[in-house]
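The complex is shown incomplete by one protein chain, all other protein chains being positioned as in the whole.
For reference, chains read A, B and C in written order, and residue numbers begin at 1 within each chain.
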Amino acid sequence: MPPVPEQAVTSAGGLLLVIAVLLPFVGVLIGIALRGVHARRVALCTLPLGLAIAIAIAVTVLQSGAQLTYLLGGWAPPLGVALRADMAAVVMLVVVAVVVCGIGIYACDDFNPARESPGPRASSTFWLLLLAVWGSLNLVFVSGDLFTLYVALELLTFAGVPLVCLDGRGDTLRAALRYLLFALLGSLLYLLGAVLLYGAYGTLDIALLRAASVPEPVTWAALALATTGLLAKTALFPLHIWLPPAHAGAPAAASAVLSALVIKGSWFLLIRLWFDALPGVVTFSAAQVLGALGAIAIVVGSVVALRQARLKLLVAYSTVAQIGYLFLMFPLAFDAGSNMLVHDAALTGGILQGISHATAKASMFMAAGLISAALGHDRIADLAGVARAMPITVLTFAVAGIALMGIVPSGAYLAKKLLLESAADSGQWWWTLVLQGGAAFTAGYVVLVLVNVLRRPGGAHPVIKRVPAVSEYAALALAVCSLLLALAALGPLPAHLISNPLAAGELLATLLVLLGGVLLAQGLSLHPLFAAAPAATMPASGLLRRSAGATGVMFARIDLLARGWTVACISLLVVALLFGGLLFFGARG
Amino acid sequence: MRFPDTLTRLHALTKADNLGLGLVVLGLVLQAGSVAAALKLICVWLLLLLSGACVSQLIARNTRERESRP
Amino acid sequence: MADVLLAAAGIILVTVALGLVPIVRGASATDNILAVQLFGTGGVAVLLLLGAVSGAEAIVDVALTLALLSAFVSVAFVKSYPAASSDVTRSSAMYECRA
Partner (left out) sequence: MMTFVNLLLAVLLLALAAWTTLARNMFAAVVGFIAYGALLALAWVQLSGIDIALTEAAIGSGLTGLLLLNAASRLHVNANAGGNTGRSRLRVPAALLSAAVSGALMLCVFALPETPPTLAPDVAANLASTEVRNPITAVLLAFRAMDTLLEAIVLLFALIGVWSLSSDPHWGGRPGLRQYSEPNGILAYTARVLPPIGIVVGAYIFWTGADYPGGKFQGATLLAAMWLLVLMAGLADAPPIRRTWLRVALVAGPLAFIAVGFLGLQTAGAFLAYPEGFVKPLIIAIELALLPSLTLVLGLLLLGAPLRGEEP
């Protein structure tokens, strides 16, 4: 096996990668040793240090213009393990550091061991787990070895699961167990794939695998298994069995970690696998199916989200839909000429989408958590008057919503532009429909919530408890980050993508997305959006609404069915077989 | 395997534990390469003798009390 | 010579496997654990024989481990399924529900 020369040496500053991974872990270790009350202090000290290191890595990579490499123990792959940071990894490192810091500031008051609630158990555990998730994600981003990546997945799972049941209620314990079992199933499938690859090529190093791998039965099987496992961990429909209960039941800060960060680990690993390790093995049809699963996830997740009565469940289901959005780049990045996935605009767009989602979804969960803490409940129908009582939080929700929709001044807007462009370039017009439709669906549930919070309160002042201002501002800051960060991450902006947001075409597109969203929300939500409008005056829309309601019920049924254990496991097998078959026949055809 | 109850089956089991393994070990000791290896084999046997004795006592008591109760 | 040892190992395996048959037929819990105990002993014997055949001394270490832990599992069984007696008392109360 010829070693790849430029990757077989440690580059200057490569040690930063080791530190980025180990710093949070050392924080966890010290936090364990020092006992509960100090865990928060240790974590709060670690946060700025970790952010500084992430930025230092970014600066180093930008200055040298090449990827950063570190050979652990001085052993070169395939014998040893290399850590590598390319541009995608650097972007993820920085964004995750920012989001973790934001969540840390937000949770500073929530998880304070000095306070009565939620008690010393939850408050010290939360900080340890936050650091644990951070270190594990950093490892996912920089590791260049499939087995080390498996260890990273394990770390991420064991750090993520206890976050679900932090408050110790029976139903959250059940949700955590569900998550644990399904995530472990996913890990095992991934491991099986990695083992098969080692058996076939004698290396686990991603760069060496890229050079050595050829389309043959073992590689197809390995890729199909690993992909299925990672999809299960990312909770792409129909493998989202664990996500809604886990994300909706956890405390707000923990939900933010789970939804914004944890699922990005397996998602990013899938990108590594498809784009970097085995790009020559994936086939057009397999990428199409991955995108199609994403599209189904968008539709089912959004419709079910619109039919939720509780705010946190709505946000959790919107994650199901957004995860689907993250997979649209796979078919669009397929290069028909070389028959492989390529690093181009589609990948950039996908990663931009990922980081916008990380920041926006974190702040959205935080806003939902603040509203629920202030009101003592999170029933969407009873949110009237919140906008007046908590303007900053509602602003946060709106900004995060804009970032998720991808309308004009956001990073996700650029992401959508890049993806649309790829769709047009490669002639895959059908993804354009999905992209625009997905935005309209997102607009739907954002509008649904905003209309309810903006409503005039019927009775007394709804807020029963004041929330800490620092938490409100932390959430808002993250939401604003989601608008700005993606722009910064892109570096020099591609000029042809920027057009005047007030130009007729752009404005029309934005309005269309919003209008679609309003119609969807009106048709599908549990309560009529504009309750003031007398229903009798619109018989046609009444009929429309009834049929839309029936559709909603149907999708909810599908969701419920897909989230049963038996059906979920069958789906797992079907997806594995499907990918195996597509890779097999795609390579033949 | 045709003993009527648990205690007699336990009786049979301990024969396998003590005697069966003992004979196997005896045979292997004779052709062991070194004294150390032979000693190690005997140690394994002794260990199983000891643990077997303890465990069968425990199980027997457990069974007796379980059966005398209902 | 190796063949004789292997044959012995094979015979022990078959016998031990036959010992598992009662479990399949649904014997009592105690009988089950007896079968496991037998399995542990048989495993040790087979390991020792295989060690003699292959000449790998480390196999004896595996046998040692198996011997120790099969006793450990049996003790765990007695603790998990107490007969509510004086010698071995409750060990397996449940986690209280925190609903």
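Rule of thumb we're sticking to: contacts are C-beta pairs under 8 Å (C-beta built on N, C-alpha and C of every residue); 3 or more make two chains touch, one makes a residue touch a chain.
What you see is a predicted model, and the numbers here were worked out from it, not measured in a lab.
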| item | value |
| --- | --- |
| Partners of the unshown chain among those that are drawn | A, B, C |
| Contact residue for the chain not shown (choose from A:Gly119, A:Gly280 or A:Gly549) | A:Gly119 |
| Omitted-chain contact residue, chosen from A:Cys45, A:Leu79 or A:Ala381 | A:Leu79 |
| Candidate in contact with the missing chain, chosen from A:Ala20, A:Leu47 or A:Leu71 | A:Leu71 |
| Touching the absent chain when the full complex is considered, from A:Phe158, A:Trp430 or A:Tyr473 | A:Phe158 |
| Hidden partner chain, residues of subunit A it touches | 1, 10, 15, 18, 22, 25-26, 28-30, 32-36, 70-75, 78-81, 119-122, 125, 128-129, 132, 139, 147-148, 151-152, 154-155, 158-159, 161-162, 165-166, 168, 173, 196, 199-203, 216-218, 220-221, 225, 564-567, 569-570, 573-574, 576-577, 580 |
| Residues of subunit C in contact with the chain not shown | 2-3, 6-7, 9-10, 13-14, 17, 20, 23-24, 26, 29, 32-33, 35-36, 39-40, 43, 46-47, 50-51, 53-54, 56-59, 61-62, 64-66, 68-73, 75-81, 86-96, 98 |
| Subunit B residues touching the omitted chain (full complex) | 47, 50-51, 54-55, 57-58, 61 |
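Rule of thumb we're sticking to: only the chains that are shown with their structure count from here on.
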| item | value |
| --- | --- |
| Whole-Å gap separating subunit A and subunit C, where each centre is the average of the chain's CA atoms | 47 |
| Distance from the mean Cα position of subunit B to that of subunit A, given in whole angstrom | 57 |
| CA centroid of subunit B to CA centroid of subunit C, Å | 11 |
| Contact set on subunit B toward subunit C in their complex | 1, 6, 9-10, 13, 16-17, 20-21, 24-25, 28, 31-33, 37, 40-41, 43-44, 47-48, 51-52, 54-56, 58-59, 61-66, 69 |
| Complex contacts: residues of subunit C adjacent to subunit B | 1, 8, 12, 18-19, 21-22, 28, 30-31, 33-34, 37-38, 41-42, 44-45, 48-49, 52, 55, 57, 60, 63-64, 67-68, 70-71, 74-75, 77-78, 81-85, 87-88 |
